[in-house]
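Before any comments, here is the structure.
For this view, one protein chain was removed and the others were kept in their places.
The first chain written gets the first letter, and so on, giving A and B; residue counts start at 1 in each chain.
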Amino acid sequence: MKQEQAFWRQLVLRIPYLWLLAFFLVPFLIVLKISLSQTAIAQPPYTPVLDAAAGWHGLAALFAGLSLDNYVLLGSDPLYLLSCLKSVEIAAFATLLLLVIGYPLAYGIARTPRRWQAVLVLLTVLPFWTSLLIRIYAWMNILQRDGPLNDVLVAFSIVKEPPVWLSTDTAIYIGIVYSYLPFMVLPLYATLEKLDESLLEAAADLGCPRWKIFWLVTLPLSSSGVLAGVLLCFIPIVGEFVIPDLLGGSQSPMIGQTIWMEFFGNKDWPAASAVAVVLVCLLVTPIVVYQNQAMRVAERE
Amino acid sequence: MTMRRVSAFNLAAIVVGIAFLYLPIVLLVIYSFNASRLVAVWGGWSTRWYTELVDDAPLVDSALISFRLALTSATAAAVLGTLAALALVRFGRFRGRLLFAAMIYAPLVMPEVITGLSLLLLFVAIAVDRGFWTVAIAHTTMAMCFVTVIVQSRLVDFDTSLEEAAMDLGASPLRTFLSVTLPLILPAIAAAWMLAFALSLDDLVIASFTTGPGATTLPIRIYSEVRLGVKPEMNAVCSIMVGVVGIAVIAASLLAKLSGARGVPARVR
Partner (left out) sequence: MTKRFGSAAVVDHLSLDIYEGEFFALLGPSGCGKTTLLRLIAGFERPGAGRILLDGIDLAPVPAYRRPVNMMFQSYALFPHLNVEANVAFGLKQEGLPAREIAHRVADMLALVKLESFGCRKPHQLSGGQRQRVALARSLVKRPRVLLLDEPMASLDKKLRGETQFELMGLQRKLGLTFIIVTHDQSEAMTVADRIGVMDRGRLVQVAPAAEIYERPNCRWVADFVGDVNLFHGRLGDDGLTVEGTVGGRLCVAAKPDAEPGTMVWVAVRPEKIRISREPPLPGLDNCVAGTVADIGYLGDNSIYKMRLRDGSQVRAAIANIGGPAERPVSFDEQVWLNWPAEAAIVLMR
């Protein structure tokens, strides 16, 4: 019956493993391959295509047809470089905003009496369960030239003329902070909630004023939550598509928009793949850091 | 305990934060009842946008497709994700564990344009017709990672002496799993299922890449309408979706509280 046990174990492991290999890893390799191909007016719209029937010959022909043309294109056309920089800039600044806004919120929730915490966490998470699309669309409503935000601003004489919000970077920041706030608040809250109160009390007992307690005790101890929140926000924001597309302008697209445009607009699959590969390379370091962090936390528990 | 007293600053931060989160949605729902077509002009209360929805056949179609899609992929993701979580927590250091764990955690943060693009290229490379099932596979793959993380954190907390007790009393490993482990991790699996359902229902980018003719999901349809500007019918659609999700989450949370669990598990990573 030891073999029978081993059989079940293998099954439990192999099914998800093979699924992920087939539908996550292999597609990446294909993206890599396509990025090295040329665009073609054909179905599929790239060449060379692997001719399975031709056996090794086909494989050799495949490799012969690969080139780095697309990457050269990326390097030469300033559009792509600008797109990369823009994405990183927006992601970095937005993550900072999220940290500044999310930390007090998480801290506040962690400090409330325990029976309220579950409700508050639920309230914070609830909007997240509705569609991102819907929530961004809600902001489109608000940020319109003759929308409620401008109505309020004009009514309170904060501005004379209703400003234009949509198609600006500011709108993108608003959208991102709005959508990603739970991603920042939850890891922070999880860490802050586990904070041992007696440590804070000990610091007070030893003579620390409240702000010092925060700076010397709370903040360092919540660093793993900060790291998790920052990575959880920064990495996906770099590749965001929906938010900049609906709220931002078309003058300086982010990388996600660039990929979309190349793919659906220009039908240039190889170019889109090349941009995707560049994006992955950009993100590989933070992703690996995130994975290490996540595994370390899981193992510690 | 003086530390537990809620300071004014904390209270203000919480109230402002939560108000900020709900304001746009509340406004959205209000505008869906605006009789006038223009947002700026308040034309009085009206439900005409809702009634017009019913006649919009393609929209209703998309809604049904999205619903079926979410049901399928959430269930598949729940099964696969639970298996993966079991492997990660119970199987110790096996060969290939590092790669496995990397493949689980990466999709959680990977931008959707990349995962969508890569899956589309896969389907094209193996010459599969794109449609409902390709989107289902894509959604399952994305969601299973979330399921794994949620179930994993439950399994890590699991009291293994319960399983030992079951085996000591004569239950084989399989029976132990079915009669002791599974019932006790079921709340976590259920919460993960709900999350996978919401993710699938909500997804725009991945669906856009991996779908085919005849499988236009609701988000795709909404997006094609709104990218040109605000539309009052869309206000109504969105309000309905918000309502449905809100009721479902609150119901699930109440159910969890009644059955003695610790409330709806937040999407904690």
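We take it that a contact is a pair of C-beta atoms (placed from the backbone, for glycine too) under 8 Å apart; a residue touches a chain by one contact, two chains touch by 3 or more.
No experiment lies behind these values; they were computed from the predicted model shown.
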Hidden partner chain, touching residue among B:89, B:180 or B:196: B:180
Residue ranges of chain B at the interface with the undisplayed chain: 159, 161-162, 164-173, 175-176, 179-180, 183-184
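Keep this in mind: only the chains that are shown with their structure count from here on.
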Separation of chain A from chain B, taking each centre as the mean of its C-alpha atoms, in whole Å: 16
List of chain B residues in touch with chain A within their complex: 1, 3-4, 6-7, 9-11, 13-14, 17-18, 20-22, 24-25, 27-28, 31, 38-40, 80-81, 83-84, 86-88, 91, 94, 96, 100-115, 117-119, 121-122, 124-125, 137-138, 141, 144, 148-149, 152-153, 156-157, 172-174, 198, 201-202, 204-205, 208-209, 219, 222-223, 226-227, 229-230, 234-235, 238, 241-242, 245-246, 249-250, 253, 262-264, 266-269
Of chain A, residues touching chain B in the complex: 1, 5, 8-9, 12-13, 15-17, 19-21, 23-28, 30-31, 34, 44, 50, 101, 104-105, 107-109, 111-113, 118, 120-135, 137-142, 144, 146-148, 151, 178, 181-182, 185-187, 189-190, 197, 200-201, 228, 231-232, 235-236, 238-242, 245-246, 255-256, 259-260, 263-264, 269, 272-273, 276, 279-280, 283, 286-287, 290-291, 294-295, 298, 301
